[in-house]
Structures are given as C-alpha cells and as structure tokens.
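Omission of a single protein chain aside, the complex is shown with its protein chains in their original locations.
Lettered A and B in written order, each chain numbered from 1.
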Amino acid sequence: MIVDFTEVAVRDVSRHYGRRRALAKVTLECRSGEVLGLLGPNGAGKSTLLAILATLLAPSAGEVRYGTATASQAGAGLRAKLGFLSHDLHLYPELTARENLVFFARLYGIAEVQASVRTALERAGLSARADDFVAGFSRGMRQRLALERSLLHQPRLLLLDEPFTGLDDASVDALVERLCGLRAEGRIIVVVTHDLDVAERLLDKVAVLKDGRLVAFDHAHGRIREHYRAHVAKGQGQ
Amino acid sequence: MTTFLRVAGLVVRKDLTVEVRSREIVYTTIFFAVSCVLVFAFALVREGRPLEDAAAGIMWISVAFAGTLALGRTFERERHSETLRALMLAPASRPALYVGKLVGIVLLLLVVEAVLVPLVGLLFHAPIGSSPFRLAALLVLGTIGFSAVGTLFAAMLVRARSRDVMLPILLYPITIPVIIAGVRGTAALFEPVPAVDLADMWMALLAFFDIVFVTLALWTFEPLMTE
Partner (left out) sequence: MNKAYSVLVLAAIVLFAVAPAVVAQTPLESTMGLVQKIFYYHVPSAMAMFLAALVCGVASAVYLFKGRPGADRLAAAAAELAVVFGLIVLVTGPLWARKAWGVWWQWDARLTSTLLMWMIFVACLLVRRFGGAGAEKLGAAMALFGMANVPFVYISVNIWRTLHPTTAVIPKLPGGMRGPFWFCAVSFMLLFGLLLALRVRLEERRADVEQLYLMADHE
C-alpha cells in the first residue's frame, strides 16, 4: 500500500536516551513545494529529528503525521515515499555507480530499472563513470550519486543531512538548483545545514533547534540570519 | 512471497558481488580456520601425534570461531557506510533482508568448510569419504543453525558498544546444542564403522533447531532492529 501525502506534521515530539534529552516537544510542519531548513549548533538534535522523520527512530513521546497517518499506521508503504540522504551517503564502495543504483532501484521495486538508472546517472553527471567503483569517487561525486539514489523511487518527502558540507561552490550551486527543481515538482524537502548563504537561497521555512528544543520556527525570507544570530551565534560567542 | 524471495535474492547477490570482488573475508576466514585447526592439532597430542578422535571437535570449533569472525567482519562492512540503515529505510520486508544476509553467511561458511574438511581428513586421518552425503548434510544443517542465531545477533550489535566481544558472549551459549549435535554426529560418521543411525538422530536435532531458531529470528528481527 503506497501512501501519499502533502504535509508532514511533527507534534510535540520528544526523544530521550536514558536521562539525556535529545529532543524536547518539537512541533513544526512542512508542505508540498516547501523547503524546511533545520538549523542549530552541533548536538542540538537536528540529526535526531531527521532520523525520526525518516522512521529510523521512534519518538519517545509525541507523533509525526505524514498526511493523516503516523509511521506505525502507514507501515512499509510509507518508506516507499521517503528519501534520505545521510551524511554517510549509504553507498557500497565495492560496487560501481551503476550497480549501486540498480541494487537500490530493485530493492525499492521500481518498474523500469534500467531506464531510471540511466536517467539518474545523467542527472548526477556520472554517465561516463557509471562502471567505475564508488570507492574511487570524490566526495562530490558520491554525494551526487547518493542524491540520485535517494530520488530513484520518486519520494514525496526528501530528507537531507548536511548535504552541502565538503562541496565546492560549483557543486553547491548544482545541488541548490536540483533541490529548487524538486521543490517545483511539489516535493516536501527538509534540509539540515550550517551554511547560511545556501539557507538564504533555498529555504522557505526555517526551524532553529538548540539543546533539543525548538527555539524558532518561521518563514525564512530575510529572517534566517536574524534567527541565527539570536539563537545560534550567541552560544558561540560571535 | 515472491517479493520476499526477490528481496532476499537481491541482498544475497549484492553480498556475493561485493565479496567476490575483494575476497577479503573469504581469504582471511579460511586462513584463520586453518590456523585454528593447526593450533588445536598441536595442543591436543598423544604420544607426540595429534589426537585422532579429536578431529570432529576440532573441525566444528574452528568453524564456530571462524564463523564468529566472519559475522563480525561482514556487519562491520555494512556499518562502515551505514548501509544497513539504507536497507532498513527501504520498503522491503525486514525478515527478507535477514534471510538475504543469512544465506550470504551460510554460503561463506560452506566455502570455508569445503577447505577445512579435507584438511582435517588429511591431518587426522579422518575418513571423510565414508559417508560424504551425511557429512555434508550435517555441516549444512549445523552451519544454518549457527548462522541463523549469529546473523541476528551480529545485525543487532552493529549499533552496540563492545560489539567484537559481545558477539561470542551471546552466540556461544545459545549455539552449544548445535556444536554438540555437529561434533557428535560427525564423530559418529568418523567411526571405523560409521554409526549412521546416531548421525541421523543428531541431524534430526539440528534440523529442529534450525526450524525453531530461524522462525524465532524472523519474528524478532524487526523489533530488534528498530529503535
């Protein structure tokens, strides 16, 4: 059963490990055609929240609704609509670019495997290197491949954990352009980033986390630096 | 059902491709198993020669030790790029992922055993050719039992601390019946006149063990892997 939805709503989500609180009563939402940015200092809980959105972690309290259903209600069909680009990239270095894509395409049960893989390789600009082992790729190349891999199954919700880290300017521009394109297609995009310039170019909404708490949730335009200075930079003596 | 098998098959093919390319785990595991056999052969001597009755025991112990290492290495590889997480993110059935990993491990261990059995036959003058089918059946059933529990625990331990030492701590007590059945069954077959009825009985026990524990593992894989 494939689930589709136009909004992701996080309601009072908390997550703790023993006595350490990773997230405290976070409430926010994001709709189709919007890019939500999660900002905050290290250890603020951004990656934890992303993992919860990806259904990799269960919240200790609160719930996440994808449309009208929660993760447990929606079951495995929900995962078919989620795309996750983690910092670890989730690629098999011993396989070629093409083999990586084919494996995940088949795993997700995509109908036209070879066609999708070809398109993905083109979009990633790796058609020439398709049969080279991923172990030999640069960070930027792997990133592009990993992004296309997470998009193979046309996910409704795309989650990206610090995708701009370690990329050169050209790659950053390419990625921003790609994400804007995806936004235009009506996807829901949640991005964790430290890069304020990118944030200003890309985000529609911004959520600032600090010590697991949501200290700001607002429309992004023109407000990002203000929020950042108020909540994040303060703790870093800027 | 077909999706289940398809997913499991995908995982197996992927694991085999990766392993065939690097051959790291296969080579190191075989070498380790051979070293084990030699160490035991030197340690358990009588009148300056290896104890021939110990052949069955030494073989199975070496498989168990080598298997533990292989399990650790296989899942360490998955942990390296967090690809296990990627597998969990897919809409694929989790038990199918487990079965895929299990088959991969079993195949790997069977390759190791294919090297080990002739070696044991050579060093201990064990009659490995007297009942080859029964011996093979014992090895396959025992390997499945050991790997069924091992794959589950190793997958769980990917996120845990002290995972290197935790795997043997958890695995060995649970798989003692497998070792007992495997060793006694093999010893029965290595007798001058192979005690086939006894071996058959041990095989039946192993088959039961396999059924029970693979089922249990399929049940518990999902709750164990989700946080």
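Simple rule for what comes next: contacts are C-beta pairs under 8 Å (C-beta built on N, C-alpha and C of every residue); 3 or more make two chains touch, one makes a residue touch a chain.
Please read these numbers as outputs of a predicted model, since none were measured by experiment.
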Selected residue (touches chain absent from view) among B:Arg46, B:His80 or B:Arg159
B:Arg159
Tell me, which residues in chain A touch the chain that this view leaves out?
16-19, 21, 24-25
Missing-chain contacts mapped onto chain B
149, 152-153, 156-157, 159-162, 166, 169-170, 173-174, 176-177, 180-181, 184, 201, 205, 208-209, 212-213, 216, 220, 223-224, 227
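Please note the rule applied: only the chains that are shown with their structure count from here on.
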Taking each chain's centre as the mean of its CA atoms, how far is chain A from chain B in angstrom?
38
Residue ranges of chain B in contact with chain A within the complex
3, 6-7, 10, 14, 17-18, 21-22, 81-83, 85-93, 226-227
If you look only at chain A, which of its residues touch chain B in the complex?
54-58, 76-80, 82, 84, 86, 88-95, 99, 103-104, 106-109
